[in-house]
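With one protein chain withheld, the remaining protein chains of the complex are depicted in position.
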Amino acid sequence: MNERQRVVELVDITKTFPGVLANDNAHLSVGLAEIHAVVGENGAGKSTLVKILYGMQTPDSGTVRVKGKDVHFRSPKDAIRSGIGMVHQHFMLADNLTVLENIILGAEPTRGIALDLRGARDKILSLCDQYGMKLDPDVLVEELSIGERQRIEIMKVLYRGATILILDEPTAVLVPQEVDDLFVSLRELQAEGVTIIFISHKLDEVLTISDAITVMRAGRTVASVKPGDITARDLAELMVGSDLPTPDTTVSTVTDVVELRIVGLTSLHTDGRVAIEDITFDIHRGEIVGIAGVEGNGQPQLVDTILGVRDAVAGALHLAGKDISGFDTKMRRDEGIGIIPEDRHRQGLLLDSPLWENAMLGHQSKKPFARGIWVDRTGARDITREIVERFDVRTPGVDVNAVALSGGNQQKLIVGKELILDPSVLIAAHPTRGIDVGAQAAVWEELRQARREGMAILLISADLEELIGLSDTLLVLFDGRIVAKLDPADVTPKTLGSHMTGVAVEEEAL
Amino acid sequence: MTAKITSLGAGLMERTGRMSSARKYALLFILGLFVLSLVQLIAGTKQLTAPGTWGAALRLTVPIMLAALGGLYSERSGVINIGLEGMMIAGTWFGAWAGWQYGPWAGIAFGLIGGALFGLIHAIATVTFAVDQIVSGVAINILAAGSMRFLSSALYTADTGGGATQSPRIQGFIGTFNVPLVSEWLGALSDRGWFFISDVAGIGAGMTTRVSWFTLLALVLIPATWWLLWRTVWGLRLRSAGENPWAAESLGVPVLRMKYWGVVISGALAGMGGSYLVVVQAGIYREGMTAGRGFIGLGAMIFGNYSPFGLLAGSGIFGYSDALRLRQDSVHAILLLLAIGLMMFGTYSLFKRNYQGSATQGVFAMLFFIWWFTTDDVPGQIVTATPYIVTLLVLTIASQRLRFPAADGVKYRRGEAH
Partner (left out) sequence: MIKKIGLAIVAPVVAFTFAVGVAVLALLAVGVNPIEAFGLMWDFASTPTSVASIINRSVPLYVAAVAVAIGFQMKLFNIGVEGQYLVAALFAGWVGGSIVLWAPFHVLVVVLVAAGVGALWAGVAGLLKVTRGVNEVVATIMLNFIGFSVIGFFLGNFFSVDSGALNQSTPPLPPSAQIPGLNWIFTLFGFAEPRGTELQGFVIIAILIGIGYHLLVWKTRFGFELRASGMNPGAARMAGVNPKKMILYTMLISGGIAGMVGLSTMLGKLHAFTQDFPRGLGFAGIAVALLGRNNAIGMALGALLFGFMERSALILDLNDIPKEVVQIIQGVVVLSVVIAYEVVARIVKNREIKTASDATQASTAGPQEVTA
């Protein structure tokens, strides 16, 4: 393959955030009219790298070169001026405006003091024509599908004259047919000389569409390869890394008693798409079942449906042999399901309330937090003190507001208040996300301890070390379904990686 | 003239490519008129389509419409404006003061400024300080009522002929006009007593005879607003601030400035509505003369689904029922109108296979019919309450279908992603 002219070069980029090294001498080199994929796990530093290119972040050190010239972008505006455009994963569209209005907003053509709607429409239609995209400029965005919305975002960028297009996980939100349409569009764009950088986890797609691949892991560029020279399995291994953590070697505490049985659980997104489908598995007493999977494959929806926060459209839940499918969230909680929520600020804490009230959340009708209809302040304070002590929550007292605690201590409080009343099932969603190493070790130890004592635990995590280190059974969630059941003791990066990225499914289908 | 404006509106809508809906509404309007004259025939009254009724309805509609239009600018920019009532109160006071000092046209200008002033206060509180918009609106209402009362007692001393609760009479008045030829022609036609034709002519005559120039000005604001909000850069940016301020910000739109525009204009229009009450209707400021029209305007705007032509229809319902309230014998016929209207709605539902809805509508139609058949008059209070009940019903039935600005009421601060 002949060497294309380099239009984007990122050299030795380093970027740190407080406590995190996001990019560590990372590289990226993209040729003219190339479709260049950047792959890596969650937190591998892909987003940071492209945000630096787009001017949303400034690097601590390193060089950014666009079309051969060194540039120092201070904001996306500078990047746009250099012909770079970015389509974010979360669309920035106004639903109640038309497609045309969304596209021209901020760069409106005028005729006198009026909008030049005809001119804008002509320009959009001719761009559509040029790049082979289908868009009706006069419909409201709210009537459009996700794929069409993405096309608007791309058109917004093209309308502003971009020739280098960054797409942040463009296929994550699309259904397969839309993915095909997107790829057709990308090919057309490429043919017209547009350079495309796209971030993805889905290796089969990456291999289908891209001309070059940059693999990132832990903030570093670990490989730059051509799709023809590599198999999906090897790529998965590069992404996940060759040194998987070893599982917990202590004696298994898994018993024969099924504590939570989930049968055929199915639920929908608010827009009617299937969120999770036909989920079936058991958790035994003394067992940790780990859910592995790239984010956006139905993890939060699974948690919500088990808790009853989201209605199931099919399936059943049995807790210790008792059918709890018809129970509301409160009853499920009172039956003994504990939850360490994924987002502690949105789902777990009352930031402006004292610790003891936070400890009460979810236990508000149980002793010792309540007595009849009354809140038992003394009881609640006492047991919160116990939580603080037993789980090593660093705080001046139980009357300070939760907002005053560090993330790690907030998390230890949540873990503590869920464990203190000995639930029979605990759902732990990303229990150590965003907390320091010390707190992480403490949380892990608490989970192990609870398992030894016979608790059934569902662990959802994006951290492979945590998943493999703690789980007795590993289930892989892909596209809302469980696609594999693995034994953490003999799982390889290749098998795990290929299941998580959907490669294995494709291969089985063949 | 009015007819011209309406057709201008339809023409404008045509160009948006949404002619089909414009045609649908026109058809519905004609159907409504037909039912109206039918009811009139059965009930044996002439008031429902009398020129006098419709002339009064128009005059009663305008202040509500101006408040609603004010609400539109504010809410389209993403700021809920419960303070319309207070801004309107300011408009009545300033309108009367300037009208007394310098004449009616100055009254309009000052009413506008007075309202805008309180709009500015609302903007400072909600946009700059990100105070809860409803809280601020409630506070504006209290503040406006209080300070206008203070100004009255300070400036309308006994020797001016005013007092603590009312102003002296304003100087002069705003002229009226008859639409040449059309007015007389329709008037003559409406006297003929021909079914439907005379009724339509009566409505037309009412709305083309002795029309205040201020009314004309206010009505022109409807298409003007449509043009401004949907056909200029400024309007697009204002609406984008109310729909998705973060997206707008990412594209370089000065969101905070757009919100300021929206809220200040909102106050100005509500103030103008207040000055209409003074300059065209009462000729004098009386405390409490707005009588909740700011709130009603808010209801009319929501009824009209946050669109200028829709809010005109919403305000019209309030204005028409207000005009009827003063004409006792015709009010009773409204029951029959409701019965027939509901019956048609029920048939439509049946056609749409919404059996439950159809049955409910049918039952209510029967009840109204029985009510009409067994009584001779209707208490005025029921008529007064009707528009509010209708608004509440519209919200109940169509709440999911109403398309309120997506970021309406959202606290937005620059640089904070949502």
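Things worth noting here:
All chains are identified by letter, namely A and B, in their written order; residue positions are counted from 1 within each chain.
Just so it is clear, a contact is a pair of C-beta atoms (placed from the backbone, for glycine too) under 8 Å apart; a residue touches a chain by one contact, two chains touch by 3 or more.
All of these numbers come straight from a predicted model, not from anything done at the bench.
Among the residues A:Lys77, A:Lys226, A:His345 or A:Lys485, only A:His345 touches the chain that is left out of the figure. Note on the undisplayed chain: of the listed residues B:Ala139, B:Ala282 or B:Met366, the one touching it is B:Ala139. Interface residues of subunit A facing the missing partner chain: 17-20, 22, 42-43, 47-48, 51, 56-57, 89-90, 307, 309, 328-334, 339, 341, 343-353, 357, 360-362, 364-365, 370, 373-375, 377, 394, 399, 401, 403-410, 433-436. Of the residues in subunit B, those that touch the hidden partner chain are 80, 82, 121, 125, 129-132, 134-136, 138-147, 149-150, 152-154, 164, 292, 295-296, 298-299, 302, 379-382, 384-385, 388-389, 391-392, 395-397, 399-400.
In this section, only the chains that are shown with their structure count from here on.
Subunit A and subunit B, compared by their mean Cα positions, are separated by 48 Å. Considering their complex, residues 76-77, 92-97, 101-102, 104-108, 110, 113-115, 117, 138, 142, 156 of subunit A touch subunit B.
Those residues of subunit B that touch subunit A in the complex are listed here as 16-17, 227, 231-233, 236-237, 239-240, 243-244, 246-248, 250-253, 403, 405-406.
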